[in-house]
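Yeah, one chain of the complex is gone here, protein chain that is, but the others are all in their spots.
Letters A, B and C name the chains as they come in the text, with residue numbers starting at 1 for each one.
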């Protein structure tokens, strides 16, 4: 139960919590101390070095936090969760649909393509305006626009689906 | 129910909350807006001026907070509470016992008086050491030491009773 | 002496001006859009007035509202900051006509320099070298293509009323001309209410060097030396410094003389900046004049000891310049980093959100000009700059080392920032050598982004922290399960 796989920048780390002040990181024993300063603020000591940690968000498999001001966004799973997610990953490989989402909130001010159009990798599909800058939303791979779910001059939220590309 | 007496630096202010954006302060109508930024942090707008407020503590009749960095410690009562407290005040006037409490945590390193001793106003009764400084604890009025409740070389908490003086 | 100044701007620069007002005993009156209610300038100002809405045109670019407000609250003067109305001659003229002092140049000077094409013409006449290209706006795609073909690709398409890196596009070849033309015009119209564009020859690998000039209303001029602002991404400066390490005394003499001449050519008063491109032979070309305070003015303040905002206010009051050229000396070195809410690893895409933790660095040689506080929001409506971090050192090395030290102390949660990227720049050998040009980031990009998070120790701490959090969350859930028998399927694999 206290065995975890942490994925950071696509690298996996194996962690075992061995006691109140001992942890094993990829099998190396490390002495630590965790102090809860206040809501969401922690001091983490690892051997003879303190880190100032701010917990931004924690959900089932994702933890977002700052360590000494550097932001981290890691995946964390128990061994069982990790195994299950690997199975799902294999499943997804068969699925060729790519969803393109809004990277930030803004306004769609121009749409250059329509469903059924062929697009090259890097080709501009629409223009998202945010903070007075026009940002071209480009196709992340070549393929065919399956559908466009936004309209010109309509606002979009961050993470909102813009369009999908299927392989051809 | 939305009528309050706020006591600040011994001055009393009469406040009526007249609506979501209107208050009457000593009968003058004032437009306000209160925004809760995050836990304990508020922005208070009064007419055309914003104040950065941090709520430190709130209990039945006492609220401690910072307004633009200036700390406030106010008494607040409904009209009924105010009336009741005035009655209690009158009661206390008959009672001549004065309690002297530790103004900060520290160590009692010397006691110069004992129960039954006569003390002058300003006379040193004991020495409280804190932060490497010796602080003389003096009699706030003349009278007779009724009792001393601490011992030499014993630590005291902030607000802990040290001794009492009765009138003679 | 002004009694009240209305600050027609927001965030960092509004805060900068409010602080100067407070130090001078002048009442500061701020304005804020609905989205900016929690921004720092709103809280710090002596008075803050709401401008309904969020778009610039409803709020910070709403001439009628701002003028009416200035009159209503009896402001003696308006400070426009940078951007927004700062270089808008119509606005300045309206302010002048209302009998309110504009803290900046005259509308006439702004007009002369505001049209980049007219300014190029004016400089040409006064023998200040300009970049080859048009001195009139381009009327059509056809005309543009023709000119571009003549001077040769790559070219730059620029908004005639533009500035600050906005409304500018590099065009590599003719096939990109159409969409770039349309897009630049659209952006220009939105940002500057004017869609004139012009063409400049793209000068390869120049440095962006600029000279801070200052004039009073009595015809006196000084310069405050130069700045090197060549570290740019998306045509916007992100690291600036003063003095420029490549500028020797002889070059300094040449560029500052040209800058003063340029200012005189348009009867300039108040703070202004002559932007130059400088090639490897230290030949320089007039790029444009910014007829306002620059974002990067603090580096100049740190090496001269002059508070430029206070000097602006004093000159607007009609006073003589407080210093003479001979009394000005360069003292040490200063470097500024712009902290943006953006993701350098994803094409510098702006990031929005509520700032949930905000710890600024401090200590010797560190200056922070911030626009936000904890619980402020970075919204999609405005420029995503969070703050400027400026460090002074006895020499360039000390300034950079302090900046590095201070960037490591900065803590910002709630948005993605460019802090790690800035740190990569500050340790890049080309940056350290001083021999970088305006394409530095573009050219070194791969290097700059792979450098990030090379701290194994920090990563280990992160990994350990994550595991400890997950573990304590699991323990809590197990406790809950034990009590409620709630078999939430989310814990299926545990």
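Worth pointing out:
Simple rule for what comes next: contacts are C-beta pairs under 8 Å (C-beta built on N, C-alpha and C of every residue); 3 or more make two chains touch, one makes a residue touch a chain.
Keep in mind that what you see is a predicted model, and the values were worked out from it rather than measured.
Checked against the full complex, the candidates A:52, A:73 or A:117 give a single residue touching the omitted chain, namely A:52. Only one of the listed residues, A:14, A:41, A:98 or A:124, touches the absent chain: A:41. Checked against the full complex, the candidates C:109, C:370, C:418 or C:471 give a single residue touching the omitted chain, namely C:370. Note on the undisplayed chain: of the listed residues C:331, C:433 or C:447, the one touching it is C:331. The chain not displayed touches chain B at residues 1-2, 4, 6, 8-9, 13, 15, 17, 23, 25, 30, 32, 34, 40-42, 44, 46, 49, 51-56, 58, 60, 63, 65-72, 74, 76-78, 80-81, 83-84, 103-106, 109, 124, 127, 130-135, 158.
For chain A, the residues touching the absent chain in the complete assembly are 35, 37-38, 41, 43, 45, 48-52.
Looking at chain C, the residues touching the absent chain are 15-16, 19-20, 22-25, 44, 298, 301, 305-307, 309, 331-332, 359-360, 362-370, 373-374, 394, 398, 401-402, 404-405, 408-409.
Heads up, the rule we're going with is that only the chains that are shown with their structure count from here on.
On a Cα centroid basis, the chain most remote from chain C in this structure is B. Spacing of chain A relative to chain C, judged by their CA centroids, is 30 angstrom. Per-chain CA centroids place chain A at a distance of 51 Å from chain B. Touching of two or more other chains is recorded for residues 356 of chain C. Residues of chain B in contact with at least two other chains: none.
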